[in-house]
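Yeah, one chain of the complex is gone here, protein chain that is, but the others are all in their spots.
Going by the order they are written in, the chains are A and B; count residues from 1 in each one.
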Amino acid sequence: MIAIDHPWRSDGQRQVFRRLLAAWAEPGSVADIAPWCGGAHASLAVLACLCDAATSFCDADQLLSPTDRSRLAARPAPAGEAAFILADAARPPAWVPERGSLLAPERGATIVLRCQSLGEGAVVALRGPGIAERAALAVSGLHPAWWTARACWCAYPLGVDFVFCDATRLACVPRTTTVGGEES
Amino acid sequence: MAADDFGFLDAYAVREIRRALLKALAVPGYQVPYASREMPIARGFGTGGLQLSLSVLLPGDRIKVIDQGADDSVNAVNLRRFIVAACPGVQPVTRTAEATVIQTRHRIPERPLMPGQLMIYQVPYPDPLQIVEPREAERRRMHAEGDYARLWVKLYEDVVRFREVALSNRYPARVHGRYIIDPSPIPRWDLPKLHRSAVPHLFGAGREKKIYAVPPHTAVEPLAFADVPFEVERFRDEQGRRRRCARCQADDTYLDQIPLPGGGSRWQCNDQDACDERLGYPDAR
Partner (left out) sequence: MRVCDLLLVPRQEVLALAERLSAGREVEHLVVPTAGSWLLQMREGVRGDRWYIGEIPAAQAAVRLYDRQLGSCRGAAVIMRADAELAVAAAILDAVARASWPGCDEIAALAARGSAERLRAEGQRAAIRAATRVSFSELGTEQDA
């Protein structure tokens, strides 16, 4: 009676999470999760493996259908309070996310950014935990305001963690990563 | 009970652990609180590590479970059996080189870890400040403010009284220049392996309901004084020579001292697989 497809199936969500975990531990590395997206955007698959009724979510740019939002089951919250935020990378952020507190830095938001393509476009250099020397991340269709906003939001250990998603892939930039400007 | 057909944990438990794991990696060394569920194994017997393993494993993974360097101790065998039963498609292994996920209590394998592997620790006491402050709320404040003065004082008192820091395991270390962690009861010998490691290290304390992590390529510095540097076990004999493993002759591994019936003792590798590997796996042939 229960016929449900990726990205809502628990076996697929396990696969997505393991790749997300690996990409999160090594900022800038790109992981392909296409087999478990079920045709949906990778950003939805990422949210589906993390969200449930115990957390809060803000669809800042109204990117999801009402059914998908309902299936995530997370409490709707304004961008300033949500634990998870989905936003369009092409538009500059018009809000300030939760950055956590010194007593609870884990409350800093996870921001999932839907972008055009990973591995193309402007390249940024990354340094920090998870990166041996230096890593490079190319994101096309990303408004540059995101990097400046991130610099304001992140004051370690407080801050926000980014997950960039194109249609089928993901890459992460957690708050510990130093984004070193564009490479020539 | 569990509803998910893979991994024992139910959908709500596993999502909460996933969220905690990501934040633990984003704030290296910070202890993320989470709701540790009841497990079919008593708290204090590795439920924290077990919950992490069950949350990350996939069909096709190869799991190694060690307890004090051994794959065949009662605890390791029980945990491995449970994991394999709860996770169809996950294969149990004992060789470090073949494992994709390694769940451990008290040791880090001697063999250098390779990218793609995951280390998971069973942690009895997650907080290094526990030895100086009994109240959890106060310890949380101390971590939040980076107020580690009392821990330093304790180490200093050790140096004054014993001429060294009197901690053989659970030696505190600073992660990414900020939080001080209890690296679980691994010997000092293993602590340098956390520094700029090739793999993520995930720590689960089930009874204390905390998860923390050290990402790959992250600075992990044992607390030490400029004039009393951190040192690992030396394993010197009376003449000052480095002892060797009586079995494989290695002189670069962590050794166990095994008392002999007629007095005296024998020294042997603690990491069973490393010892076997050096001997070319004699039992396998």
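Throughout what follows, a contact is a pair of C-beta atoms (placed from the backbone, for glycine too) under 8 Å apart; a residue touches a chain by one contact, two chains touch by 3 or more.
This structure is a prediction, so every number in the text was calculated from the model and none was measured.
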Among the options B:E38, B:D147 or B:E231, which residue touches the chain absent from this view? B:E38
Touching the hidden chain, out of B:A11, B:V153, B:A166 or B:I258, is B:A11
Going by the contact rule already stated, which one of A:R71, A:R107 or A:H143 would touch the omitted chain in the full complex? A:R71
Residue list for chain A contacting the dropped chain reads 1-4, 8, 48, 52, 54, 67, 70-71, 73
In the whole complex, what residues of chain B lie against the chain that is missing from view? 1-4, 10-13, 35, 37-38, 137
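The working rule: only the chains that are shown with their structure count from here on.
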For chain A and chain B, let me know how many angstrom lie between their CA-based centres, rounded off. 29
Residues of chain B defined as touching chain A within the complex: 4, 6-7, 11-12, 15-16, 18-28, 30, 32-33, 55-56, 58, 116, 140-141, 144-145, 176, 178-179, 196, 200, 215-219
Of chain A, residues touching chain B in the complex: 10-11, 14-15, 17-18, 20-22, 24-26, 49-52, 54-55, 83, 101-103, 105-106, 108, 110, 129-132, 156-157, 159, 161, 174-176
